[in-house]
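Every protein chain but one is kept in place in this view of the complex.
After this line comes chain A, so read on.
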Amino acid sequence: MAATPLLELNGINKGFGPVQVLHDVNLSVYPGEVTALVGDNGAGKSTMVKCISGIYQIDSGTVTFEGNQVAIHGPSDASALGIEVVYQDLALCDNLDVVQNMFLGREKKRGIVLDEPTMEQMAGDALASLSVRTLKSLRQLVASLSGGQRQTVAIAKAVLWNSKVVILDEPTAALGVAQTAQVLELVRRLADNGLGVVLISHNMNDVFAVSDRIAALYLGRMAAQVKTTDVTHSQVVELITGGRSGNIGLPPEKPADFGGDVVDITPGGDK
């Protein structure tokens, strides 16, 4: 468990017109760890991911990647840094095969023609590095794959580019039981291979099964970022639904008044 975060967000603010969605949000993503990003609907999870991936521009705050402050102005900046996002809808093309999907828009070329052997080799290696054995052929059309296999391809696509941070948005939603288990193991393996993984999930079991840290968003604020070994299920649920649990989480005072001053909270005293 490395001590320095791979990706660090500090004091991120983001608003859409009059609506302030993210307030002074901090997040640290460590290499070799799965950081679960949890929060109720509308807490700002997706907005935050879109800020990291360059789809939205942040209003203020800093992003630090591998110790250097960076500015992410667009999706290509994020992928150049090694940040990949696997969206809920997977963004795969049904009419293309596995290799074509994995290289879509970033095809390898030899002269003016596509370098198919190299792409196939790289796709195969990426899948092998994740111990994926469920795919029969790399030249299968994605249309013929099951939900779990599609998720696998989408994740493998994300690791193909020497990515350092992979963000997964609800990867197990809409999957069967056996496939959920496989995808969870895959998420874990990504981190065990040294990547920093951010897992967005509503399912507490998924979160507890694979995460090392849990970051709970509550109404656009980071309620707490805690180690999974230090919290219980009910504490995390309290953080999600109320923003705090015992002495962790947001201060009990009116959050609007909280302007960065130190607030003393007695452990257990607010019950």
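Basically, contacts are C-beta pairs under 8 Å (C-beta built on N, C-alpha and C of every residue); 3 or more make two chains touch, one makes a residue touch a chain; residues count from 1.
Here is the rule we use: contacts and distances are computed from a predicted model.
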| item | value |
| --- | --- |
| Choices "ROK family protein", "Branched-chain amino acid ABC transporter permease", "NADH-quinone oxidoreductase subunit J" or "Aliphatic amidase expression-regulating protein" - which one is the UniProt name of the chain not shown | "ROK family protein" |
| Selected from A:6, A:231 or A:250 as touching the chain missing from the view | A:231 |
| Residue among A:12, A:209 or A:223 touching the omitted chain | A:209 |
| Option from A:159, A:184, A:200 or A:224 whose C-beta touches the chain left out | A:184 |
| Missing-partner contacts on chain A, residue numbers | 1, 131, 177, 180-181, 184-185, 188-189, 204-210, 227-234 |
